[in-house]
Each structure stands twice: as structure tokens, then as C-alpha cells.
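Report on one structure; see the data block that follows.
Missing here: one protein chain of the complex. Every other protein chain is in place.
And then subunit A:
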């Protein structure tokens, strides 16, 4: 059913375009917006516009950021010999939250998914190789990757404070010694990992992948065979 107000109907239609938002939910959100104070609605509208106007991708690691290079890439405190490869900016934030990683990142902008028609040329894989060896040839890679930020959140303010550059000097370039593949443990993640492994094989760089197996707090009895097999493969000394 359509609303009697054209502007209400327009808002419902626009909200319903968002992922996981159906028309019913869009109607509920619209009713909520109608009850919100004007100042809050203006703040919401302004935040939506700002995210398109001010947020960009770091030209080095392709994370969504307010400055280029991003605070992580321009930080002097970060180890420049290690690059952690993630699928999306939200994955970078998840790793940052651990506080256990002090290297740089590379955001692929997705993952190789043959069933969805997403190939290496749609991702920032060639750019990764160029960070390891600047003479790596240019190609069509990344042409299909999003230029504008996606729905991922921008890097949080805490990270920016911690990694703020200490001066105007750009950090010295350091040869990359290790590339950590932090892609999801699924078929698409496996495909991407093996592709990158083949691509980077000629370079003198250690290639590792984050461990796959049981989650902390999980129950061995209920783990499926494939997960348990991976956990056994990745076992370590106590």
C-alpha cells in the first residue's frame, strides 16, 4: 500500500534499496524518522552525505579513510615489513580490535568467487603484488573494485589517534618480508588464497594464512569434520 504523502513514500522506497531492508522494515524506519526530532534527522542526513563526500580509499591499502594515505599506512609505529591481506575494510577493523597486529594492511575489495562472476581482475590483487615489487606489470586488476566506500564503517577514531604520523616525513619504504592472508575460511577464501599464493610465488616473501579451526568456547563434539580436520592440521606446540 502506498502512503498518502509522496515524500514518505519516496523515503520508504529509498530505504528499501538498502541491503537486508525490505519494504516492511523500510516503513517502520520511516515511521521512526517521522517521530525523530528535526535536529537528529538533519544529523542523519548530514552523516549520509558526508560519508560520500569526505570518505575515500587509501591509495596504498584501499581501506576507507578520511585521509590519503590512511593513518595506518602513514604511521611510523607500524612494521612495514608485514602486510595483512583482508577482504573488506570491516575485516581490517576486526583485526585492529585484537590489538595483536602491528603491520600494514591490504584490502582486496572482495574475494574471488567464480560462481558470482568475481575474478582477480575485479579485486586489488595486482596492486598487492605491486606493493611487494613495484615493477609488477599493470593490468586490468581493480577496474571493477568499488571506487567509493561501501557500507563498511570508516576506521575508528582510536586507531587514527594511535597511528597518527609523528611528523611530515613519510615512513621509509621497507621490503615486504611477510604477507598474511586473512581471508575467510570458505571456498571463495580458499580460491583467493591459492591464487595469491601462485601470483606471489616468484617473490622472496613469506606467505602465511591465518589459522582455521575451532572457535574459542566451541565444543569439539559438535564440530564438523572439515573444521576439525583443519584444526588438527593447524595444531601447534603447547
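The definition used in the following text is that a residue touches a chain if its C-beta (ideal position, glycine included) is under 8 Å from a C-beta of that chain, and two chains touch if they have at least 3 such contacts; residues count from 1.
In this text, contacts and distances are computed from a predicted model.
Trainee: Out of "Aspartyl/glutamyl-tRNA(Asn/Gln) amidotransferase subunit C", "L-lactate dehydrogenase complex protein LldF", "FAD-dependent oxidoreductase" or "DNA repair protein RecO", which one is the UniProt protein name for the chain not included here?
Mentor: Per the UniProt record, the undisplayed chain of the complex is "DNA repair protein RecO".
Trainee: Thinking of the whole complex, not just what is shown, which of A:73, A:93 or A:118 touches the missing chain?
Mentor: Going through A:73, A:93 or A:118 one by one, A:118 is the residue touching the chain not shown.
Trainee: Which listed residue (A:99, A:134 or A:217) would be found touching the missing chain in the intact complex?
Mentor: Hidden-chain contact among the options goes to A:217.
Trainee: Just the residue numbers, please: which parts of subunit A touch the chain that's not shown?
Mentor: Counting only subunit A, the missing chain is touched by 20, 112-121, 185-187, 190-191, 194-195, 198-199, 215, 217-218, 222-227, 229.
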